[in-house]
Structures are given as C-alpha cells and as structure tokens.
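Excluded from the complex is one protein chain; the other protein chains are retained at their positions.
Up next, chain A:
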C-alpha cells in the first residue's frame, strides 16, 4: 500500500450553511471528494472539477470524523462531522446514479476510522472513471462520465429547486411579507370564524387564554418573525418533503415556497368544501 496516494474519489458537490441558521444551500459547482493519504495523514479533499483546483483540504485523525447521510433531506446529502470540533462540512452526491453511494460512503467511513482500512468495492456493472483504488493514485479530477439527457434534466431540476434563494437568485417573495400584522388584522376582521382554528397551534403554556389579541401579539413578535424566516429558508432548500407531510401536505409541497403555497391553497379549498363553508 502506498504511503501517499488517492484512496478513493467520487463526484460530490458542497453545500453551505446559511449564516445564523440551520439551513444548508447546495452549491451547483461540480466537484469531487478525494481521500488521500499523505505522509501517513489522511486528507479529505474537495476539488472543483471545473477549475481543477483543490478548494478544501481537511486533515483527519483516526476516529475523529464521520461521514453520515443527512436523514431529513430528501436528496443525497451527507455531512462530515468531527468529534473534536463544531465543524460541519456538507456534501451532495453528484453522480447521476445513486447505485454506488453506499459503497463510497462505507469506504469513506472505513478510512475515517482507520487510515489503513482496506477499501472494499462491490462488483460494479460499469467501470467508472470516478473511482480509484489504492495503488492507482491519481490526483486529477475524475472525468469521462457522460450523463444522459434525462439524467441531466433530473439534476437540473434538483438544482433549480434546491438552490433557489441562494445569492444568485433571490426568492420571489418572503413569507414574512405574507404573514404581516396588517394582513392578519384584516383576516380576523373579515373572517372571525377562522380565529378559533388557530388556537390549537398556540403555545400550550401561554400565560393568558387564547384570543385574537394574543394572536396579534404573537404575529408581531420577533420570535415568530424569526420562526417564519427559518421556515422560509428551509422551504427554499427544497428539502422539506418529509416535514410538510406532517402538515397533511403532499411531499411536493416541500420543494419550495411556490409549491408550498399552492398546496396550502388546495388544502384550504378541500377543507372548505368539507366544512360546507361558502366559497368567495
């Protein structure tokens, strides 16, 4: 086994946490994760496949880090986390096929535990340029995988729904501009019968009984404003499919703000029909 060399490599993009939040925005830049051993130290490198430059080079001590799937994301998102620090690095698989995800991840974790790990590769149906085994050290970025037009379209869609709201494309609207105190006042005035439908969602330990005044107070509070911003940003990652199902919405509603609002309208129309309320 070589003292230094590339242990494995696979296509992966990075995702970055939005400052001050728990949300992570995928970056569309084509890249690759490489695990290299240099002078007996294990390096996890992220290389930009377009510029061919190494943009991240992390040294990993045995058992210090793990590479785990982000279970609440519907995409193929993984996080590298350390027991020795707060650092988190997010990645997403860029190989159009997920068939080998598990294989790569298992081997990554194998090396993270023990740099002397022996990579084990399952039988692969096609020889892919994106893998390398010990001994075939290659520092150049994997290339040569051609995505079919359908696969490209799928990736494109995943990207456009996931990246909306990033620095390049500001979102069309902010939920805080919908849930304004003014809009709420108007709503409570025109449809007082809807007010009680909100009471079950108020904090159970409120020091006063539920009322429209309390609702107004909450809607004007910085705490709610912040919660709405968080939800807004979460929706923009396109990865809330799981969460919105708990609200009785289809998974598609978790892919962005527009889909969410459309689904809410459909849900409201349905409920209204069931309640036998007048439509306007």
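We adopt the following convention: contacts are C-beta pairs under 8 Å (C-beta built on N, C-alpha and C of every residue); 3 or more make two chains touch, one makes a residue touch a chain; residues count from 1.
Keep in mind that, in the parts below, contacts and distances are computed from a predicted model.
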| request: Write down which listed name, "EF-hand domain-containing protein", "Acyl carrier protein", "Elongin-C" or "Ubiquitin carboxyl-terminal hydrolase", is the UniProt protein name of the chain that is not shown. | output: "Ubiquitin carboxyl-terminal hydrolase"
| said: Please identify which residue in A:63, A:98, A:120 or A:197 touches the non-displayed chain. | reply: A:197
| field | Absent-chain contact - pick from A:32, A:93 or A:234 | value | A:234
| task | Write the list of chain A residues that the hidden chain touches. | result | 17, 19-24, 68, 70-73, 77, 79, 81, 83-86, 88, 170-179, 183-184, 186-187, 190-191, 194, 197-198, 200-203, 205-208, 217-219, 221, 223-224, 226-231, 234, 237, 239-240, 243, 247, 261, 264-265, 267-269, 271-272, 277, 279-280
